[in-house]
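Below is one structure; the comments refer to it alone.
Of the protein chains in this complex, all but one are displayed in their positions.
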Amino acid sequence: MSTDFTEAHDELRTVARDLLGKAPVRGSVVGVDWPSFAESGWLGLEVPEELDGAGATFAEVAVILREMGRAATLSPYLGTAVLGVGTLRALRAYAGRDELLRAAAAGLVRIAVALPTGDAAAAPAGEPIAPPYRVAPSAGAYHLSGRADFVPDAVDADQLLLLAADPGGEPVVVAVEPGHPGLAVAGQPVLDATRRFGTVTADGLVVDEGAVWRFPPATETGAGGAAGVRRLLDRGALAVACDSLGGAEAMLGRTVAYAGARQQFGRPIGSFQAVKHACADMAVQVAVGQELLEAAVTAVAAADPGAGVAVSRAKSYVCAAAVEIAGQAMQLHGGIGYAWESGVHVYLKRAALGRSLFGAPSAHRARIAARFV
Amino acid sequence: MSTDFTEAHDELRTVARDLLGKAPVRGSVVGVDWPSFAESGWLGLEVPEELDGAGATFAEVAVILREMGRAATLSPYLGTAVLGVGTLRALRAYAGRDELLRAAAAGLVRIAVALPTGDAAAAPAGEPIAPPYRVAPSAGAYHLSGRADFVPDAVDADQLLLLAADPGGEPVVVAVEPGHPGLAVAGQPVLDATRRFGTVTADGLVVDEGAVWRFPPATETGAGGAAGVRRLLDRGALAVACDSLGGAEAMLGRTVAYAGARQQFGRPIGSFQAVKHACADMAVQVAVGQELLEAAVTAVAAADPGAGVAVSRAKSYVCAAAVEIAGQAMQLHGGIGYAWESGVHVYLKRAALGRSLFGAPSAHRARIAARFV
Amino acid sequence: MGGVGAMTSSVADLDDLRATVRAWCRANIPAGWRAAQTGVPDEQYVAFQQEWFQQLRSAGYAVPHWPAEWGGGMSAAEQIVLYQELAAHDAPRLVLAFVSIHHAASTLLAAGTDEQRKRHLPAILDGEIWVQGFSEPEAGSDLASLRTTARAEGESFVVNGQKLWASGARYADWCLLLARTDPDAPKRRGISYFLMDMRTPGIDVRPIRNAVGESHFCEIFLNDVVIPAANLIGPRDAGWRVAQETLGAERGMTMLELAERLGNAGFRWLVEACSRPGPGGTRPIDDALVQDRLAALETEIVGLQALCRGLVERHDAGTVGPAEASIVKLYYSELLQRVMDFGVEIAGLAAHTQLTKAQSSGWESGAWVLDFIGSWEWTIPGGTSEIQRTIIGERGLGLPREPVAGG
Partner (left out) sequence: MGGVGAMTSSVADLDDLRATVRAWCRANIPAGWRAAQTGVPDEQYVAFQQEWFQQLRSAGYAVPHWPAEWGGGMSAAEQIVLYQELAAHDAPRLVLAFVSIHHAASTLLAAGTDEQRKRHLPAILDGEIWVQGFSEPEAGSDLASLRTTARAEGESFVVNGQKLWASGARYADWCLLLARTDPDAPKRRGISYFLMDMRTPGIDVRPIRNAVGESHFCEIFLNDVVIPAANLIGPRDAGWRVAQETLGAERGMTMLELAERLGNAGFRWLVEACSRPGPGGTRPIDDALVQDRLAALETEIVGLQALCRGLVERHDAGTVGPAEASIVKLYYSELLQRVMDFGVEIAGLAAHTQLTKAQSSGWESGAWVLDFIGSWEWTIPGGTSEIQRTIIGERGLGLPREPVAGG
């Protein structure tokens, strides 16, 4: 990576850490108000400059995601900037699509994308990924049915993008707004109070052809709908890994600070090897996780054909490590760590949920291993 | 377990530890001379009293095995007393069989039993276990062919018992002596210099009917050849677990002694938490392993129908733990542990081989898990 | 060979007892109590606990470990049977009375005066609730550095200070209190042990919310609280010794109960979670990887159960080793954490939608994420896992102690 890039990222990181660190705390949950978001320019990082975006790449989005993980921020960034913008950019250039991208970059619209967010998101190459909805033309319109669970940021979204299979099995994206007849969006509360999910059910939903958007046709370089869907799911998985690494870094930092200050038996607990070596192991995990994450981010930003495996490596390693690190943080904080007030539980819950979101470590490892057999 | 039993075991253990501790060291290998063995009475522990044995059970054999593991003894005990006597006792009461049992108890004959000693030994219930040989009647005699690898104590054996399938698929045992035409026994040197294995090949081997011994017929209580073979393999697996636990205890003891004496940074290294806590973890593993082992030994000695699962629990846990513990012993001994002279490598190699012998931990866990599905 | 009745129960007697307890469980355990106790307000939880305690008491099952003269009298072998059956039938746990029937009772029996015993043991059977007032903000793992003071004034002591992590203090009638009576003595000396009436003026109890969102832990602020000298338990300034001697007294049977619960309801939930088809229709349990983990965890749980039974038997026989309780506590708590962690993994995204767990259950409620986080309540309090490893290394294996800081 060139020095210029590194410096630009450092700057972005500093700004993000500053803003997210100042974000209001609701209960134990840190949120960012929408106007700050719109102003930040983070929503349109990947939106092309001609659509008033920053024309940047996933590498910059990754910086924001990691800082949000560090601060355990509650925000609709995953739905809008990662999945929403990512989905729209993966589609053919429809007029409506471009309008949406422009609105998203400006913070005028919040998007949620209904796609598989469980282990199905990590299906090995060759195993088809079934969209959660089916769409079929009928009497000049399109009929949509299906249901997706754990759709990130679905409840507050102004725009829903539903991943559906057309009668030929090709994946398409159907754009609908909440309130559309036949569409039901319901909140799905989770223990991790820093994330919002919903179920999105389509039953008897009818849209016109203009709302059914397609991926570019397959070319020799391997694009096409199926590849597009995979890339979207990889974005989701990698976004969670970025978030988890940020959280792990926060937990390591807090634990080291606590262990250096907290006195027991007449010395700081961090001077005991049991604590010191546990922190060292956490530091090793963070270091390895960071390398795997950077490799995956670079691959995804460059649309590298090997990006999928790199994502699975980062997702499986980082998200498993993040749970262990948050758990160790709770352990090494002693009673304080188990108290609600310390906020360690916020990171443990967020890491635990992140471990399952867009594919559990074992699912991603199965995808990696499929290459060996 | 009653107090009487416990006391008898304590006495047996003390005698064994004393004798095995005094055994001559050849290179780094501790052996026991055959006359001492014959005298000890350990060979005939499970031989009925009417055949000049002790009429004891596997529980007493287990005490000896654990002490041999502790001393890393090189001996043909596994071949003769565990597998040999066990096989003979599992068969119908042929005259030749009883003579062999009597001779084995008196130390007049060394036995090797050729049966599956790899992962096949841990096949889940319901999956048939294929004997390594096939036997078929032909012109008034029996023709035997097949080959077994890693047959414990095959090379020095005076008597071989080959597990074969008859034309109906029923397991039988064929008794032959080394030198029999068509029989080839070849040493199979292994890195663990405290164990002896051989390959036993039967090619064009002819025996008369008197050498073909059968298991008792199946009854309502579930005996029969297949069950008999399973019990034999369970004896083998459990014998290795006993051995591994003894080795783990020795390694824990040595490491604790070393850590209490060795000074670095002006204090015994055992006062550092990194060393102390590692020893504590070893102690926990030994404690858990001991419980699992005792449960399995009790079940096998009582021919409990649940013995197989208990054996698989003990084998998988203890043999995996023994490798970890020997490895930690090497680590905590520092440079000394890596030196040949310390003998730690002897335990590590023995534990590593024991882990694979009569079924790897994963094979035994698969057998345990078959009950859940 | 101590322990009254330890070796007297024949196998046949134990089989009879097992049948009796089994029948009692079937007749008495409230059907569907888990669902009914999920997310209930505190008053309902307390009422349910008190009611269940009295039900067990009528059967003679509430305090089996107490001496016969006070209402107990079961041998270790009998208690093992009792706790196995209660776990096998998924009985509610005695959470509220835990400190009362274990810590308070064993302290009273070991160090109390006859008057103190008569005052409190029957009261505990009638539902008197106790809390332990040991930890302080600056005295967690290093309990001996506690700062709460008890100043002698005539026939009384005047107590000032702050206690932390006092579980159930909100509902408690009495407190087992450690306080410093000689500020000049070295750390472990000069601490005395008191029975403190929680209705005494000057006591302020404030709940602390824990990581799973419950508030059973409390802070206790003590401001000129007057405790009569008659409520000193054991000799003055010898409180540390008394507390140490009675602290682990109940550990064996408690751990046995928890191990049996982990091996029954706990492992059953896990196998059920693995057997439930996922979103794609496949069952986790058909995956060799999941089978391997299940087999490993079952093996470890069986090992834990055997370890606990052995501990109880050896405790009864007076042959228990110096670090056995620490081995069991360390192993249970870390195994519990691994089991729950695996449950969280297996149950996947859906696991995170279980926002409440059944009150009165243990750490195996089936609400995986809450149980996972709740498992730190075992690896941290009562001596962290790090402290347990040190105890095992030093007392169990005889390894040298760390040099004391500053000399």
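First chain written, first letter: the chains are A, B and C, and each begins at residue 1.
Here, contacts are C-beta pairs under 8 Å (C-beta built on N, C-alpha and C of every residue); 3 or more make two chains touch, one makes a residue touch a chain.
It should be emphasised that the depicted structure is a prediction, and the values quoted were computed from it without experimental measurement.
Within the full complex, the chain left out of the display is in contact with A, B, C.
Listed residues B:Ala54, B:Ala106, B:Ala141 or B:Val190: the one in touch with the omitted chain is B:Val190.
Remark: the omitted chain is touched by one listed residue; of A:Arg13, A:Arg214 or A:Arg267 this is A:Arg267.
When the whole complex is considered, the residue among A:Gln264, A:Ser316 or A:Ser342 that touches the unshown chain is A:Ser316. For chain C, the residues touching the chain absent from view are 287-289, 292, 403, 405-407.
Panel shows chain A; residues 3, 252, 256, 259-260, 267-268, 270-273, 275-277, 279-281, 283-284, 287-289, 291-292, 294-295, 313, 316-317, 362, 364-366, 368-370, 372-373 of it touch the chain omitted from the view. In the full complex, chain B makes contact with the omitted chain through residues 116-120, 149-150, 188-192, 263-267, 269, 272, 274-275, 323, 327, 330-331, 334-335, 337-341, 344-345, 348-349, 352-353, 355-357, 360-362.
Here, only the chains that are shown with their structure count from here on.
The chain with its C-alpha centre at the largest distance from the centre of chain A is B.
Chain C has residues 386, 389-390 in contact with two or more other chains.
The residues of chain A that reach two or more other chains are 272, 274, listed in rising order.
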